[in-house]
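Below is one structure, written out as structure tokens; the observations come after it.
All protein chains of the complex are present and in place, except for one that has been dropped.
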Amino acid sequence: MRTILPFGPQHPVLPEPIHLKLVVEEEKVVEVLPNLGYVHRGLEKMTDIRDYNQMVNIVERVCGICSCIHSLNYCEAVEELMGLEVPSRAHFLRVMWGEIHRVHSHLLWLGLFADGFGFESLFMQFWRIRERAMDLMEATAGNRVVISTNIVGGCRRDITPDQKTWILSETDKIEKEVRALEKTILDDYTVKKRCCGKGVLTKEQAHQLGAVGPMLRGSGWAQDVRQTGYAAYGQLDFEPVVEYDGDSYARCKVRFREVYAACDLVRQALAKMPDGEIAVKVTGKPEGEVWRRVEQPRGELYYYIKGNGSKNLERVRIRTPTFANIPPLLAILPGCELADVPVIVLSIDPCISCTER
Amino acid sequence: MFEMTKNVLQNLMGKTSTRLYPFTKREPFAGFRGTLDINVEECIFCGTCAKKCPSQCIEVDVKGRTWTCDSFACVYCSVCVEACPTQCMTMYNVTKPAAGEKDLISYKGKPKEPKKPKVAKEENPAG
Partner (left out) sequence: MFANEQAVTADALISECRKRFDAGLRLVGVSAVEIKADDAFDVLYHFDKDLELSHMRLTVPREAPVPSVSGVYFQALLYENEIKDQFGVNFQNILIDFGCTLYLEPEVVKSPFCTFTFARKDKGKEA
């Protein structure tokens, strides 16, 4: 006997409203139908009334958790369209703020994941560590989450040598405190019982269905868009973090180890940062087409921007990683039990305000 | 199994990690973008801040010499502060306090003719 249960849009375990219709047959999920559009704000259409400089602030607010990387991609795309050469120091500053954003986003997700199966004290500990990253951003950039430091042509703010030593010491403290919590989340019997073997995405399925980010890397593909070398990543060395099991536990491990990789990248970027200007003067108007992608904490983000020679861009098309991760979610949910649905939905790291900009 | 015990004991014995806000407040960081204000004596009413604002919350009336800002639509990005040619705007690092109803900040600047020595300046307090 089949019943149709609505999961969301409001659910205690979800950080963002996603609406799924689950067809359930005696505690096992048989089919899933998604229903998007709850927080659709129509941000792509705002390019008609705001010019390409004001669009930086709008594009930042597509997602709250990964906002700096949206503006990084947009600025790089418009700079490529207009043929601007950004100074090297600005590239390194953008990478530094982008990696601090990645640390804060993964710590937020780890806290919510622990909260998803009731481990509230670990949730609070992860968010307490995250406050250090928030203080870093507030002191260097002016705001905790939506930092507005990237502009077309470079960066708006610079860091002083005192701030540089402080950032290095805080990054060390963040890494030390996260390492102290590693055994608690990764070696725990209860956590393993709820995550291992749930929501398995095989290697073939991940590639054919178009999974991105930690979902792809948790299933055995060592692909990370940062390897293509945009911004200053060509001059920093890092390896993508890969796991091979494809279940929720593997995805959790991927994100956990990416926190260490991000801290290491911050240290490398600060060590190699050259002196010089942080912005270049912008002349002319954007014309032509460009396609650019970056690696967000949740996966691969691409922008397709078309300009027609006036101050307003003709088309800004944003494809966020959660939009690409929803078809794999529709493939891994059938067959699991009803009590596992929140953990599996959380393991794809849903950011619905990104999906339905 | 007892991985978090050390952490738990530290939290029990040490002091609380939360502050008793609003009785104790943290020192704001320098460079934090909190409240927008203008020194209207130096404003030349060019309208650059209104053109560059991403949320279009500033209105500049050149003829009537008034500058109005909807401080509840402002996103505190400080693009106006950097674009102003006379640098007459400042962004203080204290957060704007919560208010019960929305209001606008409105300033009237000096009139253009130098014959009238009287300076008309009205100021609505912003909550």
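Read from first to last, the chains carry the letters A and B; within each, the first residue is number 1.
Everything below uses one rule, namely that a residue touches a chain if its C-beta (ideal position, glycine included) is under 8 Å from a C-beta of that chain, and two chains touch if they have at least 3 such contacts.
Note that the structure is a prediction, hence the values are computed from the model and not measured.
Every shown chain that the unseen chain touches in the whole complex is listed here: A.
Touch with the chain omitted from the figure is made, among A:Leu110, A:Ile326, A:Val341 or A:Cys354, by A:Ile326. Touching the missing chain, out of A:Ser88, A:Gln163, A:Gln227 or A:Asn312, is residue A:Gln227. Although one chain is not displayed, its contacts with chain A can still be listed: residues 33, 36-37, 40, 42, 44-45, 207-210, 223, 225, 227-228, 289, 291, 293, 300, 302, 304, 306, 314-315, 317, 319, 323-324, 326-327, 331, 356.
The rule we apply is simple: only the chains that are shown with their structure count from here on.
Taking each chain's centre as the average of its CA atoms, chain A and chain B sit 30 Å apart. The part of chain A that touches chain B in the complex is made up of residues 50, 53-54, 56-58, 121-122, 125, 128, 135, 138-140, 142-143, 146, 148, 156-157, 180-181, 183-184, 187-189. The touching residues of chain B, when paired with chain A in their complex, are 1, 3-4, 7-8, 17, 29-33, 52-55, 75-79, 82.
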